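All protein chains but one are shown at their positions in the complex.
Right after this comes chain A.
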Amino acid sequence: MSIRFILCFNKQGVVRLIRWYVGNESSGDTQDVIAQIYRLISSKDHKRHSNFVEFSETTKLVYKRYAGLYFVMGVDLRDDDPIYLSHIHLFVEVLDSFFGNVCELDIVFNFYKAYMVMDEMFLGGEIQEVSKDVLIERLGTLDRLE
């Protein structure tokens, strides 16, 4: 099981966070890949369609929209899809507690902090910590280490 990339963009397709864990194997330009993902996902009705999309020979997308932001994970084709929705949800919950009612602007201006949250939760594309309390406490400590 592993996450190939985590991507977060808004309804207009402007990227807010992007993290590749596996080198972008499709030889195409990264920006093209992102644009393609955006087109695939934004055209879906998120209430009535499933949150999984087969994307390439190796990757499927698991995504969820929170307010104006889409959180997308590119995961291995053989993986258990539903658990990644829980991954995304936990990530968003932690962002929410960490920033205190998170909004898109928090992530735009403090992207490096958002990456810090991501890196405490995932390591090399694998989930490393699942307890929200542990994460929040740890992030609090790290945040003070300025």
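Definition applied: a residue touches a chain if its C-beta (ideal position, glycine included) is under 8 Å from a C-beta of that chain, and two chains touch if they have at least 3 such contacts; residues count from 1.
We adopt the following convention: contacts and distances are computed from a predicted model.
Novice: What does the UniProt entry say the missing chain is called, choosing from "DNA replication complex GINS protein PSF1", "DNA-directed RNA polymerase", "AP-1 complex subunit gamma" or "MMS19 nucleotide excision repair protein"?
Specialist: The record names the chain that does not appear here as "AP-1 complex subunit gamma".
Novice: With the missing chain put back, which residues of chain A would touch it? List them for me.
Specialist: 1, 15-24, 30-31, 34, 36, 39-40, 43, 45, 48-54, 80-83, 85-87, 89-90, 108-109, 111-112, 115-116, 119, 123-134, 138, 142, 145-146
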